[in-house]
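Just one protein chain is left out here, and the rest sit where they should.
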């Protein structure tokens, strides 16, 4: 089985590496010299274009920054669909809007190509350790076909529904996450200002109806959640810039189906504000700094 | 030991009942005839005023609608503080702003009276079953003194810190709850509109970073969380009007200490909007109806 | 001089009619049979495609629903740019994002074609009466060239800056409008609920620092502004669906340049909510209904 892997960046590079470690044949492409070099060192076959990588592939995996790159790789001039044979399988692990993958699936179907969306959660650490969660949107058979390959890169394979459902699950989850993180930031900062011990407060919340992933696992107040970014200056986490990207996808998808999301609309702009102020690289839980007097943020 | 119980409504009546069942002497007062009748039937000694109930009391428990009632009962003309002897204990289980109880505590201290705030969670069901959670703000010794009494009415006694800390913990928790419920409502409604199966979506969220009490235990989409109000037309839950009250306390407390809470400020108004539209009595998870086309809300 | 007019709908049809009334030669295209019929009756030359209309044109005017249509007409297969001669002038009066027109301008420049964006305000009434305001983004010379043509369709020609500046001006203005309308709705509804006479309240606002177009010219409370949509059931105004479109453009443009707009983000979703609830066709000032008890909205 020949695999083509398009997009060998922070995430894709590590995912491809896990495929190579499993002994699979992987041809790859990326625009970055460094990405290519790492991939070659790990035993990957470097190709000059996405199409070249896909020429003899049975499976194509894409891990790209945005919808336009995905469309370009599959449908663009010298695109992957031009050379793929019927019966081959495409797995797009990029995080993009659901409509784009549905549009691609319509084209693929006409050519007898199987396709699924499989965005991930788990970050670069999960990508490296092969413990990613894949949220998969696919026909039942395609999901079965994709499982053996995905299992080399992740440990949680969730079948969310038809093509697009993986993207839908991811953006809905991440929108809830983005809002609830702000909720916890506001609650912790308010409690602290009112004079309660923050550990006692977090103790109450985490055994009560306010508990959420953001209060338990990634509490924005330093020293509450073990190993959370808040304890190390908000570094090495889920970057605010990436949270902004996901919130943007939620807003865009909502607009396409004319669905209002009031808190989501506000939250997107609040993360945008953090990025404007120079904090795009910090973990998104650092948004709590918006709720502290300047001297507390130094 | 003589206990005075002021405020025998939906919550207080059931709490007093549990004290009576435990064989304690309880004198009580309420403005409502029906409340008084229930209390008398359960073996309580009916008094003509809060002061009359408190006259020979070792312990006073108050469960009242708002800060003004609490202030009036303790400090007003013919107030409880006038007749309480030094060394007696006051437990205020009302949900009010933290500053009021701190102000009362200063007065109590001067008279040698011990006082604590002990707001609850668990609703009328928890009150009836004696399984409430008490969030207690008190000096260490006062907390110890209060424990045996509280344990007849609840099963979870959390010492949150000094006087006021119980209220702080409650309003911070409930503010996070109020916001995260809206987040889940927006996420579920968006997912449904985008075409994902809502059970599959909830499955992803509840095993991922979007999970929270509102997504797991009280999901606003019907048929997701077992026994949640969403499954019975949003009845018999935590009324939107009560959530509004708690959000209002958060906003008020935040204003007192000049602490911004952007999402909280918006969320309060969104619950206010629900109440204006006639839904104050429905569970607060019914806010999801704001995100559905009218035909889905019939 | 030959003019090609692409997009003969509610706005474009009336604008083309004014050009014909001025004795100009206008060839036109639209997908709608009815639009074409009206145009022909008014003396226009009906063409089978945008390209056919543009073939011998000195000036091309486009009035289309969204950026994709504009791109398609100019750049698509059988697009207008393929047949236009160097030195000709294109005027796009559609309301779209600024980046699209800038991208088109880069292509046009390479072909020696002059182009400007000239979105309008004034609605269908202004289009009919020839009293539109044009917000023009163009090089100085192009603006001069466009003036004689635009002056047949509008009475206010504002040169906002280089290509794109017309769109920027329009979306910034309309975003402010969308927010300030909600502000006035909230202020009027609050005042009414507090018991002040709404005419007296509007009198104060309109002579004070709260005054704005939305309070003076288009007050959302019925009976305040003469001839405002509020006085006729919110009909015949600026449809909520169109306000939503413009808010969406603002959000999109803001995301492209990574600019936060918190109130804008919330306002977009509030208009989206109105549309979901079935009011897309009402004037956007009808958003005041969100702030009134149901019995007041019947």
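To keep things simple, chains are lettered A, B and C as they appear, and every chain counts its residues starting from 1.
Simple rule for what comes next: a contact is a pair of C-beta atoms (placed from the backbone, for glycine too) under 8 Å apart; a residue touches a chain by one contact, two chains touch by 3 or more.
Predicted, not measured: the structure shown is a model, and the values here were computed from it.
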Residue among C:12, C:28, C:44 or C:98 touching the omitted chain: C:98
Omitted-chain contact residue, chosen from C:3, C:64, C:160 or C:280: C:160
Subunit C residues that touch the omitted chain in the full complex: 98, 121, 133, 135, 156, 158-162, 164-165, 168-177, 179-180, 182-184, 186-191, 193-197, 200-201, 203-205, 207-215, 217-218, 250, 253-254, 257, 259-264, 266-267, 270, 290-291
Contact set of subunit B toward the excluded chain (per top definition): 248, 251, 254-255, 258-262, 264-266, 268-270, 272-273, 275-276
Touch list for subunit A against the chain that is not drawn: 262, 266, 273, 276-278, 290-294
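To be clear about the criterion, only the chains that are shown with their structure count from here on.
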Approximate Å spacing (C-alpha centroids) for the pair subunit A, subunit C: 37
Chain centre separation (subunit A, subunit B; CA means) in Å: 39
Distance from subunit C to subunit B - Cα centre to Cα centre, in angstrom: 51
Residues of subunit A whose C-beta touches two or more other chains: 254, 259-262, 264, 266, 270
